[in-house]
Every structure is written in C-alpha cells, then in structure tokens.
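Of the protein chains in this complex, one is absent; all others appear in place.
Letters A, B and C mark the chains as written, and numbering starts fresh at 1 in each.
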Amino acid sequence: MPLMKAAVFVEPGRIELQDKPVPDVGPLDALIRVTTTTICGTDVHILKGEYPVARGLTVGHEPVGVIEKLGSAVQGYEEGQRVIAGAITPSGHSYACLCGCASQDGPGTRHGFRPAGGWKFGNTIDGAQAEYLLVPDAMANLSPVPDALTDEQVLMCPDIMSTGFSGAERGGVRIGDTVVVFALGPIGLCAVAGARLMGAATIIGVDTVPERLAIARRLGADHVVDFRAGDPVAQIMQITDGRGADVAIEALGTQGTFASSLRVLRPGGVLSSLGVYSGGLNIPAEAFGAGLSDLSIVSTLCPGGKDRMRRLMDLIATGRLDLEPLVTHRFRLDDIEQAYDLFSNQRDGVLKVAIQP
Amino acid sequence: MPLMKAAVFVEPGRIELQDKPVPDVGPLDALIRVTTTTICGTDVHILKGEYPVARGLTVGHEPVGVIEKLGSAVQGYEEGQRVIAGAITPSGHSYACLCGCASQDGPGTRHGFRPAGGWKFGNTIDGAQAEYLLVPDAMANLSPVPDALTDEQVLMCPDIMSTGFSGAERGGVRIGDTVVVFALGPIGLCAVAGARLMGAATIIGVDTVPERLAIARRLGADHVVDFRAGDPVAQIMQITDGRGADVAIEALGTQGTFASSLRVLRPGGVLSSLGVYSGGLNIPAEAFGAGLSDLSIVSTLCPGGKDRMRRLMDLIATGRLDLEPLVTHRFRLDDIEQAYDLFSNQRDGVLKVAIQP
Amino acid sequence: MPLMKAAVFVEPGRIELQDKPVPDVGPLDALIRVTTTTICGTDVHILKGEYPVARGLTVGHEPVGVIEKLGSAVQGYEEGQRVIAGAITPSGHSYACLCGCASQDGPGTRHGFRPAGGWKFGNTIDGAQAEYLLVPDAMANLSPVPDALTDEQVLMCPDIMSTGFSGAERGGVRIGDTVVVFALGPIGLCAVAGARLMGAATIIGVDTVPERLAIARRLGADHVVDFRAGDPVAQIMQITDGRGADVAIEALGTQGTFASSLRVLRPGGVLSSLGVYSGGLNIPAEAFGAGLSDLSIVSTLCPGGKDRMRRLMDLIATGRLDLEPLVTHRFRLDDIEQAYDLFSNQRDGVLKVAIQP
Partner (left out) sequence: MPLMKAAVFVEPGRIELQDKPVPDVGPLDALIRVTTTTICGTDVHILKGEYPVARGLTVGHEPVGVIEKLGSAVQGYEEGQRVIAGAITPSGHSYACLCGCASQDGPGTRHGFRPAGGWKFGNTIDGAQAEYLLVPDAMANLSPVPDALTDEQVLMCPDIMSTGFSGAERGGVRIGDTVVVFALGPIGLCAVAGARLMGAATIIGVDTVPERLAIARRLGADHVVDFRAGDPVAQIMQITDGRGADVAIEALGTQGTFASSLRVLRPGGVLSSLGVYSGGLNIPAEAFGAGLSDLSIVSTLCPGGKDRMRRLMDLIATGRLDLEPLVTHRFRLDDIEQAYDLFSNQRDGVLKVAIQP
C-alpha cells in the first residue's frame, strides 16, 4: 500500500508531518495529487485545540492539484486534469443542497442538514495538506483550472475568496452602498474585494496592521480606519457623515468586532458575519434599537461546489482582481511545521503561505 | 379652539383621559375623526415607563376613522371617507423610504434614516387614542376602507396584522416550510396566520394560555406547544423529527424566547424577530454554530403605508382570515383607563380591546 | 432477462403497451416498482408528435412506487421503501444544479446546461408508465412517502403540483396580491392553489369548462371568468376595478392566453408562464408599454429533486390542500391505451387519470 506525507493533527498544539496510506477511491470520489495548498486561520484554531477535530486527521481544506484517479461512477473528467475543489464540498444530493443551503450538507435521511456539514476536508475527513487528497462527490466539486492560470492565482478560490465574497453577497450589497469591513486578514481583504465587485460606492476597512490597510486600499477600500487611533465606530460615523453603513462585514470572530459591526449600521442595515466565534455573542441593547430598527444579522459559511469555483476562477482570468499579493511566503510540504509556526504567530507580515508538496 | 378627549401619557404608571385642542391641519396632513382604535402591548410598555415618550403625548397608533379635514396640498381623497392609517406612517419622500426601508423613515437631510422613525403616532407625535388624529403625509398613509368591512374587521390592520405577517415575510417563508412562532399574543397569532398565508406546511405555536393555543390552531397552527409541559425546544425537535424549523418567529421580546428561537432552527434557518426588547440579547454559543451554520437573525418593525393597508384589507375582504375573534373586549374612549387596567394586567382572557370614541 | 410492460411511443399517433426488459441498475440509480402513475398533457403532445421523442421510448414522468433495487453507490434508502420522484430529476452535481437552476441540468462539462435537461423521464430516458422505472441520481431524487398518505394523494406531486405552484412562486406572489390564472386544466388549478398558498388576496381563474371553474373555486379562486361570456381581459379589468393583476399565470401554451396574460397586468406586473408552446410568441405592442412598463415575463419548468417532493407531500400531510378530486378516472396499466384515448380527447370531464400497474 503506497504511502504519502500528510500534515496530521496529533493533539492540541501539535500538527506533524506523517506518513499515511494513499486513500482508496470510492465510486463517487476522485483522488487528487495536490500541487499547491495553504494554511487557513481555521487550521490554527485546530492546532490550538480551539476547534476540535479527531486526532490523526489530516488538516487543510484549500487544494489545487491534478486528478490522479477517478471513481468508477465519476463522469465528465479526465485523469491528468488540473483542478481545484472548494473548502466546502457539498454532495449535491442532500436535502440541504436541494433546498439551496449546500454548505449545511447533511446525511441522506429524510431531513438531511448538518451544521457546517459541507465542510469536510480537514474537519470530518482527511484534508489537503498532504501529497494526495480524496475528494468526495467529485462530480459536484472538481472544477478544472484554466490553463492560463497558475496554482497561486487560484489558491485563494477554495476558501478565502469564496468566503470573503460571500460576506458581501449575503450582506446584499447594492450599487451605491456604504460597506464597512472589520478586520483585514485574508478573509476581510477578500470581503473588501467582494464589496467592490458588487458595486459598493464607499468601502471602509478597519484594522491596525499598516500592510493590511495598504492591501485593503489596493483591493478597493476607499477609507481605512486604524482602531488604535480611536473608537472605530466614531471614526466610521464621521466618514459617513453620521449616516452609518448599509452593510458591515465582520471578518474576525470576536465580541468586539461583532458589536462594532452592529453599531456602525444605519437602521435597516445588515451585519454580515464571517467570523468563527469561540463563544456566545452579546447584542448590545442600544445597538439593536429594541428590535425595532429592521436590522439583520446573517452568518455565512464559505460557499463551495464546482460552479462557485468556476465563477471565482473566471474573475481572476478576466483580471477583475489579483489575490497573488496575499501569498507572502512559500514552503515545501516537508517544511509545513515551520509554516504553521510562522503563520500561527503571524510573524513577518504573513498573510497566506503557499505549500507545495 | 375646539377641544377633544385624548389618552395622554402623564408619567410612568399613568395614562389619563384629558382634554386637548383638536390639532391644526398642515398642508400635507389629514385630520381623522377616530371611530375605533385599540391598545397595543407597546402602549403598556409606555404606560409602565419601559419605553420612554414625552409627557403629555397622546398615545395609541391603530386608527380607524373618517376624514374630517384634508390639508391644502392633499389630493386623491374626500372628506367623509372611511380610512385607516398604519401604525407606521412613512413620509414616502425620505431617503429611507426611497431605498426600500420605509419604517426607518428619517428627516430630509442628505442621509435620512431614523431608528424606528416611521413610528410616529403615540411615539413622536400625538396618537390615535383620541377623538381626532392628525395623520402626517396623508397621501402616503390614508387607505380607504371598503364599505363591506366593519371597523372591527380592519382594526388589526394598522399594527398587529401588519407586524405579525412581516414576521413570516422577513423570515422568507417558502412553500412547504416548517415555522415555529414563540408567544401567541395578538402579534404571534398574526404571525401564525402570516406563515399559513405564505405556504408553510407545518406551523408550531408556543405559549401556555389555553385560549391562545386554541386561537392559534384556528388561525393555522398544526401543533401547539405548552412550554410548561417541558422544554419547548425538545418538544419542537420531536415534532419535527429532529430536523428543526426553517423559520422561527420571536413574538415576545425576551432573552428566553429569543434563545429558544435560535435553538429550534435547522442550519441555514432564519430567526425572524418581532419582539420589543428592553435590554441586550445573548446569542448562545452552541445555538450559533460558531458562526458557521448560515443562520440569519432579522428584526422587523411593522410595515406601514397605504398600499400595505390596502393589501391587508383585501385579504379580509376576500375572507382569507378573520381576526375579529381577537377583539375580546370593547370600551368607550371615556373608559379607556379601565381598558388599560384590564389589558395591562392581561385579565379576563383579553387579547385586544376595541375603543370607540 | 425479466420483462415488464411499458407504454411506448411508437410513432406519432401511437403509444402502445409493449414488453421491454426490466432495466439494469447502475451505481447511482434506483429501480422503482411503479404502483401508481398518471398521464400528463405533455404526454399527449408526445402522442400527437407535437413534442418529439425517440421511437421506442417509454413515456410518462409521474411515478409513485416502491424501491425494488438500489445502485451500489446509493446510500440513505432501503429496498421496499415507498417513494416518489419528481418529473424532473436533477443530478445534483451539474453546473446548472449548483448555480440554482436544477431543471436545466446539463452534462458534466465545464459549463453544463441543457434546455429542459432535468426532464429525463419519458423525454430522454425511459419513463414511468411501466411496471418498473429506473431513477437516475437516486440520492437526489427519491423522496419517501409518509405512511399516512395514499398513492393518489401524492400522485400530483411529481409534476402537476410542483409545476402549478412554481407559477405562483416564480411570479413572486406577495401577500395581498391579485393573481389571474389563464386556463384551469390540472396545472392551472394547481397554480390557483399555489397563489392561494402564497397569500394572494384575490385570485381570478379563466376557463370555460364549468367543472373546472367549480374546482378552481374550491382550490382558492375568488372569481372565475368564462371567456365565452366576453373578452376575459375586460372582465378582469372590471373585477379589479381597473387596476389589473400583480401576477398573471399562463397555464395553457397558446398565443391567445399569453397575450391576454400580458394585457391584464398592472404596470410592473409579472407574467408567469407555465405553458408549453408549439411555436413562437408575439408580444403585442400596446401590452408591453414600449418596454417602459417594468413588466416581466418568466417561464418555468417544473422544479424537481427530493426536497421539493418532501415539501409538497408535507403540505398534503398537514391538510393544506387536497388534490385527489383531480383524479377523475382510474385505469390498470393494461388499459393505458384506453386511458390515452379518454385523456387526449378530454372526454367525460377528465382531469387526471390514475394508472396502476
């Protein structure tokens, strides 16, 4: 039985490169030889034990690769094709998928939802930080990469870009809106780009790291707010002339940014939440208008599936945006433990790392 | 200067019938001679001092009446017409109105939103529990009552019916959905009726008062849950075979019902909040799926405007529902203090009272 | 190789019961033993040669049955379960499915749409008027029938009910709308029921057959218009006091009903088209307001998939509507040629026939 290298969650605080068997390919699966992958903030939550996964699981959910082997029932693809798959891999055939809620994909019972059930890689099945990756429900999830695009150009599609854009999409950004994005890590930066793509007239990014504020400007922010320079809510109200934002996107996952997102909204506005929260959240009384302000709070898990991936790659192919600047560091898979060390400690201005098996 | 009787907020704990001048009619206004009005739970919050309004303000926001006098710039109406106006009276010309958010109607400045600003009667201007009522922006708000309908048949349109239905509408109820309504006061009962009208397949009402549970069944609930008989979340999960609800409507305004509403949702579900909350709210960690469950929380203030009123009256005219059973008691305006006493103490199975000047 | 009886399209004008092999079951398929099925107006188009299908194809697309055999990759079902499948059987994994357009399901290429490609039974693969039916992509399409429901109670779900309701859904019917349905065959009758379920205040049905007008009233029509009694557009304008309809549903497929549907709309209204048209269509100049009237024309193919079927069966289970009265005649599969004769000639007040192998 052939072996491969894989980054495995051993215990809180330890992700190690180990040898594991190359997986068997079931009828609906595809085996991908991973050519590039990356580390996500969620992987760091896993590393730290803040988000629990099974010991021995291969982590990672952002694959770019080449089809090595197709399951017996998979049609429409060829071995050797370059593909990506989304971080979320909906089956296509669950009740959740068929009622328009694919990220909450559940088992084939009468009702069929599972919280965040579409997120399988590195969560409930082995993930992408390995030499090979088994993609379930391959026909719903494999999306061919156009020849003109490099691995690094499409590396953000599986998660960061899809998630960030969904912040703008689920916020219902309309032409001419004012949008605020709280926290400008990779997902927040993509939320800025998404708000820009959907026609926001005024985009305000909030963070403290100068490099991130600078990239936010390049991706479409009209204003950046450094919250160390004073209450960001007050700064935003000044920028918007007291009106507030139509949509506020929370891209961090803390009580503080959540509450500030609510506070900057005009009546009738939408808080679009992308953060992963480790605990409960408080809705401050004065920010919620006693329930009479027509406010909305929507939370979104990264949309997946091959059509989503196709759309995102098309945007890159036609030059709508360029996310390669987010790749600040590169590592070989053999050195992934160093990559985790750098990334989890946010050293050296790291935004995203490219990992190449 | 002619005088009229009006129910006035004097101080927390005291609403009194007083003599006040009949108001002058500005160019965009209409003066209505009130023929029937009612008391809302929100008026009780005002009475108790839980929702602050100016001392001396006439309370009430649910008018049925006859046009007494039209402002000089008002066209399209005649004195003597029977009309209603919504509890919320959008101007029609604010930025809020023109961007689809009429209940948050604000002043005519560049940005023009005000939290709950469309709610004027008995909140920021004199209200409907009086012999006469001045309706602002009359052309946007006066809706003629079809001859065939009695005052009591349309008495729920201005607030209760519009608000309750909006719970289902903003929840995005789709054909075949499962909807839970927490608390079956007049608004919750109308939310049940609204969910039924929008095609929910399964409607579950939660309360403890047997009369309310019975009316809920008449208005469309398939199941009723008495939360004194055990944890309502567990009961609902059993009824739905573990699936949970697509939409949960909160119609009370407490932390408990808010949290339970969130807990009964399937992943991707919507909490549609109609309650008036006196403080902050907590989103329990386990109910929010760490932000990864595609949940939405939407809050809604009663939709107003003459087209909304027309639609609601049309539904009554064609027999879609009959809300007269909600009128359990009748009082003359002279006896409104007794009506407040009964209603605020929820005595004698009261649901709604009709007040006739 | 075991044989079964099947109604086969031989040539225009001839559908015959023949012996065919019971189909082999591929990994994603399920074999259903059909217990009840029916004939659709579309099958009559096929019979007459107006809608071309391959000679030798088994016709029919409305199955109720029992799982006889599951494909090797199918999970979540058991042999012996009672199930239905929609007339449209989306794969779940096509680009069309994954971008929210499942009825236009196409092959697994980069783009993947095919006009009406989700309609496979009796169109591109063998259909349901047979002893056995092979259901493709079984996990996306098999929907268990609740024990309490009979075959005839759910017989309208696969096509008629799903299609009729979609007329109201795609028309965007809102609470309080006025909806007109042109032609009250089985689909038009279900469109009436769908408009009622979605909260229309006023529903107007147009036809000439007294029995159909009577059933339309039972299913929710407030007014019925017999177009032999005069121009239906004029009658509808009178009923609506000159306002016109918010939504007009075309449920026949002729130029006349199409144009009338457009003519009864208020500015900004929606023509929701369900008809199958045998030729081009003309949009009359005066009905389209020179393109300045914000009118919409939307066409819809029957939504399928197991979640849709579940929702429709839930509505029947909770008593929202009863479509059994549409079943006016019953035949054994052996007598299906007689059934076609009766149904295609619309004799004896036939609405739908139940066919039992």
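Annotations
Keep in mind that, in the parts below, contacts are C-beta pairs under 8 Å (C-beta built on N, C-alpha and C of every residue); 3 or more make two chains touch, one makes a residue touch a chain.
Quick caveat, the model's predicted, so the values are computed rather than measured.
When the missing chain is restored to the complex, the residue among B:Pro52, B:Gly76, B:Pro210 or B:Gly349 that touches it is B:Gly76. Checked against the hidden chain, the listed residues C:Gln104, C:Gln153 or C:Ser260 yield one contact partner: C:Gln104. Among C:Ala96, C:Val233 or C:Ala248, only C:Ala96 touches the chain that is left out of the view.
Here the missing chain is touched by one residue of B:Pro21, B:Pro107, B:Gly230 or B:Pro325, and it is B:Pro107.
The set of subunit C residues touching the chain not shown comprises 51, 96, 101, 103-104, 106, 110-111, 113-117, 119, 240-244, 253, 266-268, 273-285, 288-301.
Subunit A residues in contact with the hidden partner, per the touch definition given at the top, are 165, 169, 174-178, 194, 197-199, 201-202, 222, 308, 310-312, 314-315, 317-318, 320.
For subunit B, the residues touching the chain absent from view are 26-28, 72-73, 75-77, 90-93, 95, 97-100, 102, 107-110, 137, 139-140, 144, 305-308, 310.
One rule holds for everything that comes next: only the chains that are shown with their structure count from here on.
Of all residues in subunit C, those that touch two or more other chains are 308, 310.
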